[in-house]
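For this view, one protein chain was removed and the others were kept in their places.
We just call them A and B in the order they show up, numbering each chain from 1.
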Amino acid sequence: MITQIPLVYYLALAAALFCIGSFGALSRRNAIAVLMGIELMLNAVNINLVAFWRYGAADPLVDQAGIVFALFVITLAAAEAAIGLALIIAIYRSRDTVNVEEINLLKW
Amino acid sequence: MDVSTIIAQLLFFLVAALTLTAAFLTVLARNVFHAALALVGTFFGVAAIYLMLEAEFLAIVQILIYIGAIAVLILFAVMLTRGLMQHDQISFNHQWAWVALVVGTLFLGMFILILQVPWLQSGAAVTADTVPSLGQQLMTTYLLPFEVVSVLLLATLVGAFIIARE
Partner (left out) sequence: MVQNFTLFIPLLPFLAFAIIVLLTRNNNRLSALVAILSIVAALMLSYGVFLEALSEGAELAANPFYGAPIAWMPFGGMTINFGWYVDPIGAAMLFMVPTVCLMIFIYSTAYMRHNHVDEHGHPHAEDDPRYARFFAYISLFTAMMLLLVVSSNLLQFFIAWEVMGFCSYALIGFWSFRGRKEHHIDDAQVGRARGAAIKAFLTTRVGDILFMTGMILLLITLGSLDFNKMYDPAAMNNMLAGLAQPLPGVEWPVVIALLIFGGTIAKSAQFPLHIWLPDAMEGPTPVSALIHAATMVSAGIFLIIRAYPLLEFAQQTSGPAMQIVAFVGAFTALFAATIGLAQNDIKRVLAFSTISQLGYMLAALGIGAFVSGSFHLLTHAFFKALLFLGAGAVIHSIGTNDMFKMGGLIRKMPITGITFFVGAFALMGIFPLSGFWSKDEILLDAMREGFYPHAGMSQDLFLQIIYLMLAIAAFLTALYTGRQLFLTFLGKPRDQAAYDHAHESPVAMWAPLAVLATFTVFLGFWNTPFAPAFFHFVGEGGFMGLPPFEHSEFDPIALTNMLVSTGIALSGFAVAWGLYGFRPIQAGQPDPLARLGFVWKILVNKYWLDELYGYKINLDGTAQPGLLIRLVGAFMRLCAWFDRNVVDGLVNLAGWLSRILARLWGWVDTHIVDGLVNATASVTGEIAEWWRTMQTGNVQNYALMAMVGAMAIAILFLLRSFT
């Protein structure tokens, strides 16, 4: 498979996924949907990491930094999701909304 | 271009198309629940991409953590906040057009950039199973980051509990 699919394909896919995720994170009103956009962005990054590991490492067995890094990103994503959702629940309890536009306390 | 190449590339495009479609659905779906389901689809697609990149362990982790844990967590959150996002409400904020412009520009720029760089065409062959050596490296070379991440998870656990508590 490696020899038949160029690296560019993966990179293009990752870029597209990243941009879609960014769009979701920046334009959705629902806080949960924003979080989902961020997850998409993280996945795009992970695709990049793994692709570069596979194509870049001299010996993929010995040098597994890309994989390890992706693992850490997944872990952090899980942590981020847990905290983010906890925050959303907390805000929902206190303000009765998950609309990001209404959560604008840091205002002039 | 031989047959296996064609098949492999077709397979890649199929998976990529599925992933991107699911991603678009995730972002665009008016109903957050639907969006969450589409997210699960996206995660599956990414797991498939990992498989194609011969990162089997990561593919399994992707399914276990993202779909088994994160996606389910998100579904729970959606259900806890249910009834707020009605169908008739606008699901995008007022800057969405600007975002679309910026993100489109970003994609175009990155795409052009990717095409212009002479990338490596192929990586070295994987001769053996990557999982044992991965495990070994996690316990030796990457022990410190590994432990740090463990502590981070613990802190997250406690933090999430405290924040979400009544």
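Just so it is clear, a contact is a pair of C-beta atoms (placed from the backbone, for glycine too) under 8 Å apart; a residue touches a chain by one contact, two chains touch by 3 or more.
Quantities reported herein were computed from a predicted structural model and do not represent experimental measurements.
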* To do: Have a look at A:Leu17, A:Ala82 or A:Val100 and name the one touching the chain we're not showing.
  => A:Val100
* Which residue of A:Leu7, A:Ala25 or A:Val98 touches the chain not shown here -> A:Ala25
* To do: Decide which residue listed in B:Val102, B:Val131 or B:Leu152 touches the omitted chain of the complex.
  => B:Val102
* **Absent chain, residues of chain B that touch it** => 93, 95, 98-99, 102, 105-106, 109, 113
* Asked: Which chain A residues touch the hidden chain?
  -> 22, 25-27, 34, 100-101, 103-108
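The rule is simple: only the chains that are shown with their structure count from here on.
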* Structure fact -> Per the touch rule, the chain A residues reaching chain B in their complex are 1-13, 15-24, 26-30, 32-33, 35-37, 39-40, 43, 46-47, 50-51, 53-62, 64, 67-68, 70-72, 74-79, 81-83, 85-90, 92-93, 97-101
* Inside the complex, what are the residues of chain B that reach chain A? -> 4-5, 8-9, 12, 16, 19-20, 23-24, 26-27, 32, 35-36, 39, 42-43, 46, 49-50, 52-55, 57-58, 61-62, 65-66, 69-70, 73-74, 76-78, 80-81, 84-85, 89-96, 99-100, 102-104, 106-107, 110-111, 114-115, 119-128, 130, 133-134, 137-138, 142, 145, 149, 152-153, 156-157, 159-161, 163-164, 166
